[in-house]
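What you see is the complex with one protein chain gone and the rest in place.
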Amino acid sequence: MGFGRYLSARVLWAGVVSLIIVTVTFLMLAAAPNPAVRQAATQAALQGGDPAAAAERARELRGLNEPLHVRYFDFIQSVYTLDWGWSVSRSQPVMEAVTQALYYTAQYSIPWTILTIILGPLVGVYSAANMYSWKDHAATGFAFFGYAIPNFFFGIILLLVFGVWLEWIPITYNTGVPVFSVENAIQLAIPVFVLVTGSIGAVMRVSRNESAEFQNADFMKTAKAKGVSPLRAYAYHVMRPTLVPLSTTLVGQLLALFLGASLLVEVVFAIPGLGRLTYEALIAQDTNLVLGTTLFFTFVAVIGNLIEDLVFTVLDPRISYDDR
Amino acid sequence: MATEESERFDQVDWNDLSRSGRFDLSINSLGMLLTTLPLALLGVYDWQFTGRRTPTFEFIGLDRGLETIDFFFIFTLLLAFWYLVVPLYQNPRMTRYYWKEFKRNRPAVVSLGWLAIVFVGGLFGPLIMDPPQQELLIAYQPPVFTSVVDTTPATCVGEVVSGQCQGTWQHPLGTTQGGKDVFTMIVYGMTISMQIAFITTTIVAVIGVTFGTLSAYAGGWVDEVMMRFVDIILSFPTFLMFLLILYIYGGGLGMFIVVFSLFAWGGMARYVRSKSLSISEEEFIKASRISGASTYQVIRGHVVPNAASSIITNLTLLIPGFLLFEAQLAFLGIGDSAVPSWGQLISAGRSDLSFAPWIVLAPGIVLFLTILAFNFLGDALLDALNPEAEAENA
Amino acid sequence: MADDQSLLEVEDLTTTFSTDNGTLTAVDGVDFSVDTGETVCIVGESGSGKTVATESVTKIIKTPPGQIEGTVRYKGRDLLSLPESELRQVRGNEIAHIFQNPQEAMNHCYTVGWQITEALQIHQDVSDDEARAKAVDLLDRVGIANASARFDDYPHEFSGGQKQRVMIAMALVGDPDLLIADEPTTALDVTVQAQILRLLDDLQDEFDMGILFVTHDLGVVAEIADRIVVMYAGKVMERGDVLDIFDHPGHPYTQQLLECLPEFGATGGGIPGTLPDPHDPPDGCRFAPRCEYAEEACRTGEQPAEIEVALDQHVSCVHYGPGGNPSIVRSEGLGPGDESGSVGGDSEVGPADD
Partner (left out) sequence: MSRRDIEDRDDSRHVDRRQWLSALGLAGAVTLAGCSGNGGDGGDGSDGGDGSDGGESLTLPDFPEFGVDDLYGRDVAHTLAERAFEESEYDYSFDGDTMVNPDGDQVEINIYHSAGQETSQLTADFIAQELGQNLGISVTVEAIDGTRFNNEYWTQPEPEGGTDTVNGEEVTWENPTPQNPGPRSVTSNESWDMSIVFGLNTYPLNPLTNSVFFDGANPFYNPVGYYPQFDAQELFSQARQATSTDELREAFVEIFENLAYEQPYITLLFSDDIVGYNPDLEGPIENFSNGWDLPAWYEGESNVSGSYDTVTSARFTTLNPLFNTENGAGEAIERALDPAYTFDEEQEYFPLLYDMSTEDGEVWTFDIRENLQFSEPYGQVTAEDFIYLVQELHQADWAPTAASSSWDGVTVEQTGEFQFQATLESSNILWPKTYDPTLYPIPKDLVQPYVEEEDVEGLQQDEELLELQFAGNLGPFELTEWNRGSGTEYVRNDEYYLRDIDEGPDLFSEGPLFEEASISVVQEQASRLGALETGEADSAAIPPEQYESYNQNDNVTVRQVPTPYNTILSVNQRANGWNAGPGNLFQLVPFRQALAAAISKQDLIDGVYRGLASPHFTWQPRWSEFYPVSDE
């Protein structure tokens, strides 16, 4: 089987997975009471009308009186036509809400992801190269520290220290500053730092353990016997194979953090990004927005897994396309 | 050299163990059965005969009720005892070997000590300590050996020295905004953490191992379908799903544990499957199959024991994630704030951080240390159970 | 065979490792030499320090924890005192290595072509095309069919024997003068083993290399060696011309090794006892605890000095030394050697196919 066929099979599968997740979300929300209907009933009561009739009207208006499967197909259609409706709790189209929030999320998650992907393996391999020296212990200690300290806890403490006591960083996130400006860098420094410490640990640990295995591998001896310098040996012979197992965990871990940690960091640092958008949509029972953000994250997760699969296949020449 | 020998230790001993379990009811299963029975009876009694809010042990005068979650907790403790602790005792040679490997890793030994404290504290603390009582008048007492401006606490329990309220041993870690003793709350939080750790891992292990081995042994399209299902489970934006479910249906600790476990077993299943596949390729399994062992016997007798050490390691590394998630949800205000978990304490104290930092710092550090300890422990187990990497560079 | 100036001369080579449980002496004052065009075999049981000894030559063992002392003279230069950067110029370029397990010795992430040309591109200023041409040529020479196509294949696409051929190509790409082959055939099927040995033999002639060959298989030794060095627990027990030693093994250890060969009427029991603890080697002769002729003198002091018992045959045994009685060893030890000595001596076939 060629790469092309493999790729299309994976993409097809990714589509199926996202469809399933979207369906589950839809069913879950369908099972929950719709606040808009309640609102309509209250409204009618206030005006001396019949709340039950008003609720019925509201249901009709939203198509909630249609059979479930009809609603489902309408819903699926709107999902894939990117017409995600109007967010009641923010008074803007869901699509716009998501893009707007993404704009802020991207500002800290892109530097965060890049730093993690670059620093994690580097520090991990460095740590492995100096296995059991103080450098290794320091790096491992740092990794464990970052991994074990809850992000939100770390965040509020850093905010207290650097924002309130030292006044080095602003406490309220300013959305008005340009993306590429010193102010923006300052206000994003702590959130990015907190996230990087949180995510780098796992990456580092995997790359340290994996590369420890590789640096003791026979092929390292071969390389040395060939006269390869240590730097080149680590860069080519250790780093490269380390990336293979790393790629299988990296994307998943980053994604998990992307959702979990970023939400908390956004809450702590008052960044109006996707995490908070999602959370607030849930709290406000803004059905369209909940579905929209769920969809978004599902797509991200599915695409992330897809990339992971592809990267893994590309990185490890031993995997043939029909194995997976 | 030494490597090969130790590897053989690992396998031989597990095989002995499983062999005894295969032909007759092992002492472990017997013990498990005997201890589970009274628990089940108690559970039925509690469910059927006592009132919804009557303490389970009222008939012997104990004023402490058992909740459903407590029953599960005790059950998982029994499981851990009969299938983890007792086997270690039954195989002193293996135990000694593991211990020797393990104790080389000093941070891990310290971690184990810390976890033992948390475990024992969580198990017995609530039995000997009264639940934290709200006493508004003694809110914001500082921890012992520290002091705060005396306007911070409502009234100062300790001495007031030049406008500074001194901490006392009555409240070694200070009190919260409601005057609850932070130390007591942390001890009660240990119970919650242990419940989360034990119950979720048990559920994850049971589902993961069953699913993984079944998939490996079924093979063919069944395997394919099952693994695709795991793919889907793993693709779920889990945290979001928690939020959604907990939000729509309300979330107590039980709901948290159930939801969490149901989304977390995917990785375990994948792992066990690949492990089973590789083990089933080995000669001794082929031999036992030829000699007529059933699939169940092979799984029960060979696959699970051989994968056991890695499964335990895996689970150890899963636990900190659970604890972290609980704390995060508590921080967002989605968990059940009546559950005295560390996360709830941090969440409740975060607004007071600037003037009463101990309310956040104490549970925060305990949580941090516990997560750290589980990680160190998991790492050490990884090394102890897989000594190849270690031995080679010696 | 021995010239005035050997290609490689190793004197008093000592390699220690510091471990958690103290210092481990893997190689303890070893002497040997290799001449151009000559094949020297280091033989001994697993764990006797042969691999460490050969890897100490170009310092490819890890230091620390390892520490190497003594002199390694290669074409008159002392390798051990060379700075690392110059040493790297020697490795792969002048002295090449082949390792025991070709499966593990190649990096699974790179094509074999990349790995073969790597050494060339490090040491010599060659273009990609030239490197490729040379590698393909070598692949062809070591017997890989359709070499130019297979240049871009990954190691896992080759069979075990083919991999070892690739490894040989990889070693030869820098036109080395000395090839150190560490049990290159152990992991291979016997028929393949014979092919590889033959290939090495051919290539040695073609490239006029010295080969330092490590093995525990005396059958292989009989087939290819010019001279042998018998090691036990980090020490050299006996060294000399292969025929001499096969005919008249001096050291009791050598004798017992030879007895393990079926041709010498082996009973399959092997040598009783185990290797001594390398952290705490016994006093006196290392082999004394397992030696049936051991006397009090064997168990005290240092390893006995080497005695030249015959022309160019050195033995380290108390019984040959001053005050010793070689006949204690010889009389019984010679028995099997005498009767079937010619077998060992003539043997070009060896025990390779058993």
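By written order: A, B and C. Residues from 1 in each chain.
We take it that a residue touches a chain if its C-beta (ideal position, glycine included) is under 8 Å from a C-beta of that chain, and two chains touch if they have at least 3 such contacts.
Please read all numbers here as calculations on a predicted model, not as lab measurements.
Within the entire complex, contacts from the absent chain reach the displayed chains A, B. The hidden chain makes contact, of the residues A:V79, A:V194, A:L277 or A:V290, with A:L277. Touching the chain that is not shown, out of B:L173, B:A348, B:L369 or B:L382: B:A348 (per the contact rule at the top).
For subunit A, the list of residues touching the undisplayed chain reads 33, 35, 37-43, 45-52, 55, 86, 88-92, 97, 100-101, 104, 156, 159-160, 163-164, 167, 170-173, 175-176, 267-268, 270, 272-273, 276-277, 280, 283-285.
Contact between subunit B and the unshown chain involves residues 51, 53-54, 133-134, 136-137, 139-140, 149, 151-152, 154, 177-179, 247, 250, 332-334, 336-338, 347-348, 350-355.
Everything below uses one rule, namely that only the chains that are shown with their structure count from here on.
One inter-chain figure worth recording: subunit A and subunit C are separated by 55 Å, centre to centre, where each centre is the mean of the chain's CA atoms. Our note on geometry: subunit B versus subunit C, Cα centroid distance of 53 Å, whole angstroms. Counting partners per residue, subunit A has no residue that reaches two or more other chains.
Touching two or more other chains at once is no residue of subunit C. Those residues of subunit A lying in contact with subunit B across their complex are 13, 17-18, 20-21, 24-25, 28-29, 31-32, 131, 144-145, 147-153, 156-157, 160, 164, 205, 209, 212-213, 216, 252, 255-256, 259-260, 263-264, 267, 278-279, 282-283, 290, 293-294, 297-298, 300-302, 305. Touching subunit A in their complex are the following residues of subunit C: 55, 58, 60, 88-93, 96-97, 99-101, 104-111, 115, 118-119, 122-123, 154, 156, 167, 170, 174. Listing the residues of subunit B that touch subunit A in their complex gives 228, 231-232, 234-240, 243-245, 247-248, 320, 324-325, 327-328, 331-332, 346, 350, 353-354, 357, 360, 364, 367-369, 371-372, 375-376, 379, 382, 389, 392-393.
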